[in-house]
Every structure is written in C-alpha cells, then in structure tokens.
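The structure under discussion is supplied below as structure tokens; questions concerning it will follow.
Coming up: chain A.
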Amino acid sequence: MAKVLMKGNEALAEAAIRAGCRAFYGYPITPQNEVPSYMAQNLPERGGVYLQAESEVSAINMVYGAAGCGVRVMTSSSSPGLSLKMEGISYIAAAELPCVIVNVMRCGPGLGGIHPGQGDYFQAVKGGGHGDYRLIVLAPASVQEMADLTFEAFDLADKWRNPVMILADGLLGQMMEPVKFSQKEPLAVEKPWATTGARGRRPNTVNTLDIVPESLERRNYALADKYSRIAQSETRWQEYKTEDADLLLAAYGTSARVARSAVDMARAEGLKVGLIRPISLWPFPSEPFERHHGKEFLVVEMSMGQLVEDVRLAVNGQGTVHFHNRLGGMVPTPREVLVKIKDILLGGEGQ
Partner candidate 1 sequence: MPKGRVLIEVERCKECRLCVNACPFGVLRISERINSRGFHPVEAAVPEKCTGCTLCAIMCPDVVITVERAS
Partner candidate 2 sequence: MKQVFQRPESLTDVQMHYCPGCTHGIIHRLVAEAIDDLGVRESAIGVASVGCSVFAYDYFNCDMQQAAHGRAPAVATGIKRVLPDRIVFTYQGDGDLASIGMAEIVHAAARGENITVVFINNAIYGMTSGQMAPTTLLGQKTTTTPQGRSIEANGYPIRVSELLATLDGAAYIERVSTHDPKHVRQAGRAIKKAFQTQLEGRGFALVEVLSTCSVNWGMTPQEALDWMRDNMVPYYPLGVYKDSARKEEAAHD
C-alpha cells in the first residue's frame, strides 16, 4: 500500500474509519477541525454516522450512548472542548464504555490560542473529571503515529472496555507527512453487555450510579485492578541513543521531535545524550527512567511543567531532573535545547 501525503488530523480520521469507527460526534474547535470535516465527508458513505452536536458536552454524551450500544465511536476536540467533556469522560470510564477521544491540544489556559501546546497532560493522565478513573492515553509524534495509534486505540478500547485518548497537538494535527495505513483487521470483540434491545435476553443496563458504598467500593477496586493490568501490558515508549547516555532527554509529541534533533546535534559534538519518548502517557513508562537512575535528565515540554512531575516520580531522587519549556504556543527549537544540554553537561549548571 503506497504512502500518502496527509495532514495529521485527516490521517487520524482515516485510520479511525479503517479501524471500524462507525459513529463520530463532534463540534468545531481549532486546531482539530479537519477531523470532523473529514468524518462528515467520508463516514456516511462508508457505513457510519456523523453528527455535529450542539456542544462538546452533548457530543461526549452522544458518544456515551453509542458506546453503550457496543458501536465503535469517536469524538475529537481541542483543549477547551476537552474541559467541557470531562464529566462525560468520567461517566464513560465509570461505565467502562469503549470509545476513542481525541485531544488536538492548543495553548491555554482560558481561550488561549490556536497554536500547539501540551498543557492538558495532567487533565489527560491524572483524570480531569471527577472521581478515580484512568484513560489509556497515547501520544503520537508524527502523522504516521496519528494514524497508527488511533487505529490501535479502538482495539485497546474494546480489549479493556475503557476509553482511550489520543493526545496530540495543533502542530501534529496541521502538518502533512507521508503515511501508510495499517492493513490489520480490527479486533472483533463480543459485547453482550451492550444495550441493543433486550431481544431474547434479560435487559442490559449502562449505569454508573451506585448509592451503596459497599458495592461502589467493589466497583472502584475492580477498576483499580483493571488499571494495574493495563499498566502491565500496554505501557509503551521509545528510546533513542540512550544506551551510553550521560543525559537523558524526556519528551512526548512535538517536543520529542525537537528533543530528538537536539540529541543528534549534541551527539555530533561528542556529547552522550539520549531521548526517552513516552508513547503511552498513561500508563506512564517508569522503567526506562529507573534503568537510568543516577544519570541526568532533561524534560522538554510546551507547558509549565507537567510531564516533568511524573519523570521526577520515576527518577525518585536518583538523579537531577532539569526542565526546559516554551509556552503560549511557542515551540521550543533544537538549538535552544542544545544550549540547555551544554549548560547541564558542560556548564555544570544545576537544576
């Protein structure tokens, strides 16, 4: 299958359709608009349903309804829209409904801007809605990954009966790169729990209310158990030139692309630098950080410092964790990261 030059948002939408997504409920917000318009253009003629809801709040609740019927369903939005979806996402996680939720992040807070940002990390991985729940959060760093991770997200959602979030940003969404689409068959999963009409069976109920503490606690522990099993088998990351590295960069998404260039530039100057790139932000990949205890670390983010906290937790005091960031939609440059690398390795500048 030949490679196609495509925008990240459109590659993501195409991959979703190929993964068997049969319903998309969206709402306009920059910089993810190509996703709903691609779906509006392509989903109906390929056996799916497209609907623009009256708000992101309604859209996520439409997802709840369709997911409760066992249909592969997706929604996408950008940062402010995700804030509106938080209650619905908590419900979906509590009801253990499989679906894919895309956040093409933009800079914030408030209305912020329409340029890329990574300020929704906490919201995505720590649970921006109420109560204890987790989303499997996957962070693409290329148009190819926008497609591949979205395609896989649907299988993960069904496999674990859990919502999966694709955490991208405006740069990944808007840029074009060659992409090849997976030929894999989507995972087929039985959904006897789905509300499809109680024909020849007892009625099914999709519900998150439980006012009996003993049984709600059991539900919570069951979720906790599922989350630990997910962590054991779905954690994923990529390491680049880390084997002999004295300094490990840590970054995801667009920041990882920049960090990778900085690693190459540093290596060209004989500096032993590597990159750990989390792909699953939840479950967080602690192992590569533990394996490099005692080294120096430099986290690169487009936020005030969110991923850096999880890196500090993983490093657990066994090494200094430095931090470099840009905000407001500014994207860090490899050159400025290289300056920081030299400060750390050569300048002896502490954190």
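Note that in this section contacts are C-beta pairs under 8 Å (C-beta built on N, C-alpha and C of every residue); 3 or more make two chains touch, one makes a residue touch a chain; residues count from 1.
Per the selection procedure, all candidates are chains of the complex that A comes from, given by their letters.
Treat the numbers as computed from the prediction; the structure is a model and nothing was measured.
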Touching chain, any copy counted, for chain A within the complex - options 1 or 2: 2
Chain A to candidate 2 touching residues, read off their complex: 22-23, 25, 49, 51, 53-55, 57-59, 61-69, 71, 73, 87-88, 91, 195-200, 203-209
